[in-house]
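Heads up, one of the protein chains got dropped from this complex, but the rest are sitting where they should.
The first chain written gets the first letter, and so on, giving A, B and C; residue counts start at 1 in each chain.
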Amino acid sequence: MALIVVAVFFSVLIGVGIFYLSFRYRRRPGHEVGQLVEGSQLLEITWMVIPFIIAMVLFAWGAKLYVTIRQSPSDALDVYVVGKQWMWKIQHTDGRREFNELHVPVNRDIKLTMISEDVIHDFFVPAFRVKMDVLPGRYTTLWFRPTKTGRYHLFCSQYCGTNHSEMGGWVDVMEPSQYQAWLSGGSNSESPEQAGQRLFTSLACVSCHGDLSGSGPGPRAPSLRGLYGSMVKLSDGRTVLADDAYLRESVLDPGAKIVAGYDNIMPTFQGVVSEDQLLQLFAYIKSLGNQPAQNASAAPGASATTAAPAAQ
Amino acid sequence: MERTGSLFGHFRDLDQQRETASLGMWVFLMTEVMFFGGMFLAYTVYRWKYHDAFAAASRELNVTMGALNTGVLILSSFTMAMAVWASQMRKRNLLCIFLIATMLLGAAFLTIKGFEYAQKFEHHLVPGPNFNFPGPEAEAQHAEIYFALYFMMTGMHALHMIIGEGMLLILLIYAWKGSFTGDYHAPIENGGLYWHFVDIVWIFLFPLLYLIDLHH
Amino acid sequence: METRSEHAPEHIVPIKTYALICATLLVLTLTTYLVAFLDLGPFNIVVAIVIACIKASLVVLFFMHAAYAPRRTRLVILAGMFWMMLLIGLSLADYMTRALPR
Partner (left out) sequence: MSTTTANPPPASSPPPKAHENYLNANYGIRSWLLTTDHKRIALLYLVSVTIFFAMGGFFAMLIRLQLLTPEGFLVGPDTYNRLFTMHGVMMIFFFLIPSIPAVLGNFLIPLMIGAKDLAFPKLNLLSWYIFNIGALFTVYAIVTGGVDTGWTFYTPYSSIYSNSQVSAAVIGIFITGFSSILTGLNFVVTIHTMRAPGMTWWRLPIFVWTQYATSIIFILGTPVLAITLALVAAERLLHLGIFDPRLGGDPLLFQHLFWFYSHPAVYIMILPAMGVTTEIIATFARKNLYGYKAVAMASLGIAVIGFLVWAHHMFVAGISIYAAMAFSLLSYLVAIPSAVKVFNWTATLYRGSVSWQTPMLYALGFIGLFVMGGMTGLFLAAIGADVHVHDTYFVVAHFHYIMVGGAVMGYLGGLHYWWPKITGRMYPEMLARAAAIILFVGFNLTFFPQFILGYLGMPRRYATYPPEFQVLNVFSTAGASILGLGYLLPICYFVWSMRYGPKASSNPWPATGLEWQTSSPPPTENFEVTPVVTWEPYDFEHRPDLGLPKPERARPKPLEAPGLELGD
């Protein structure tokens, strides 16, 4: 690492410099007072400019890496993570749910969409060099691509209360075939899409948004078919991307962004649906894909995301 | 340190003492700027995020009372400035009269503010378990943040007013004794600076809290 | 930073100035109150802030004698303003860019 080289170089430079100078010019009889040495502007400027250049190089390197870390690739495998005191609830798009353990296939980009039910947590896998805070009330994302199978530590690294140090577990990186076996091996719980579809009916979303079987709009509200990843035109003229954050806001604070041509009649579902259920609803909405042709070009990334699990 | 006349022992002369006192007060006021600055940041962030809820919530405030209070406070600033003037001109009686006027105006401000607070309690607009805002639930939640900020900002301002009133009372007692009508009136000047600062805070609070979106 | 030379003699502001400033402040208060009822779109807030800044400047310059104060005092005032802008500006730099596409 360039950083270590720079750090060691300067530490040694200064350390040796200090020792050499303070030994070379140690106090001896006949050498009781130091000599007046005038400052040199050139020297001052030199040792301002050189560290500045090094700093800027390091900055550029760090920033480039950071952008890579923060930008998830579009064809990543989606996994949803809900943190709460003091456990991780993990939900795969194919239906398996697990706690404090995350099974992923090797050599595949994995994208985590994370939210907290209570305080701030932090999803940290030292072996993958990734970490991201998990916030209440807002989604954050994290991605990585494991290249070696094995079991790796998973830690919560944002202090979150009494059992903070117990809020961890393992990331299991498996061969794709093993992963498939693991996926199908779990209890036959319904997939998030199915659960989301059930919620969609039981929460009476259908009565306004329609049953989403066709591509037409619902009775009093826009159809959600093909919504995810598309650009939505709002009544105030803005256009926004329908991502997780947008869906979340639309369910919990429906008045905030109103689709052009519709009235603000939707009640809030704050306190009615849990974070888990929200993610199930989104999974269902996503599973409806981007069928309407006019949206396909608007969000190529999203269509790939939804297509990915189906391909397996 | 002993004091000779109005010069404290660790200063060389009265000029140095006066400059020191004035600089000290100004520096203190800058700490106050940062103190309120924290709340202004919170306000700006939330107003930007939840503009509509803030607008709706601000319409629950009594704009007339707010405007009236602004006027009262500006007048009190004027009387305070006159008090400093009286002290500089060494007119003791006038100084006391202006100090009393300032205190009365300050008290009037606090009384009006008290009525406003009472109204908020009656209308269940005080954040907490009894908060009840007419409107959709999400908007009500954001309105609760608005009212939390409203009470925090105006509350801190009112606290500064109350401290100011206490300060004025002490200044009045010394002024009555004639302490500030000689060549030493740094306390009156500094008291004035403080009072004007509190006025300035309100000058910003009024449009930010009361006048968000009145044209509906 | 020649602080020694700044023994400015005490400046006494005439009453007339105070009265004029006070009247201006009251008029501006009325203005900001009335303007709030007009629909200026995004400019409502701009007008409100500008008027508040003018009022605050008048108080600082004349009631608080900053107009006659030594340079050092004005430096202190500017530093206070500048740091508050830093606090608000740099924080907003985060909030305003969060929703931007990457």
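Keep this in mind: contacts are C-beta pairs under 8 Å (C-beta built on N, C-alpha and C of every residue); 3 or more make two chains touch, one makes a residue touch a chain.
These figures come from a predicted structure and were not determined experimentally.
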Note: the excluded chain touches shown chains A, B, C
In the complete assembly, which of C:I12, C:V27, C:L40 or C:L90 touches the absent chain? C:L90
Per the definition of touch given earlier, which of A:G15, A:G150 or A:P176 contacts the omitted chain? A:G15
Need a quick check: the contact residues on chain B for the chain that isn't drawn. 1, 9-12, 16, 19-20, 23-24, 27-28, 30-39, 41-42, 45-46, 49-50, 127-129, 138, 141-142, 144-145, 148-149, 151-152, 156
Over the whole complex, note the residues of chain A touching the chain we left out. 1, 3, 6-8, 10-11, 13-18, 20-28, 30-40, 42-44, 46-48, 51-52, 55-56, 58-59, 61-70, 85, 118-120, 122, 124, 126-127, 129-133, 135-138, 140, 153, 155-166, 253
Touching the unshown chain, chain C contributes residues 1, 3, 72, 79-80, 83, 86-87, 90-91, 93-95, 97-98, 100, 102
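In this section, only the chains that are shown with their structure count from here on.
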In terms of C-beta pairs in contact, which of A-B and B-C ranks higher? B-C
Computed distance of Cα centres, chain C from chain B, in Å: 15
Would you pick out the residues of chain A that each touch at least 2 other chains? none
Touching two or more other chains - residue numbers and ranges from chain B: none
Mind listing the chain A positions that touch chain B in their complex? 252-256, 267-268, 270-271
Okay, in this complex, where on chain B does chain A touch? 52, 136-139, 141
Inside the complex, what are the residues of chain C that reach chain B? 6-7, 10, 12-13, 15, 18-19, 21-22, 25-26, 29-30, 32-33, 36-39, 44-45, 48-49, 51-52, 55-56, 59-60, 62-64, 69-70, 72-73, 76-77, 79-81, 83-84, 87-88, 91-92, 95-96
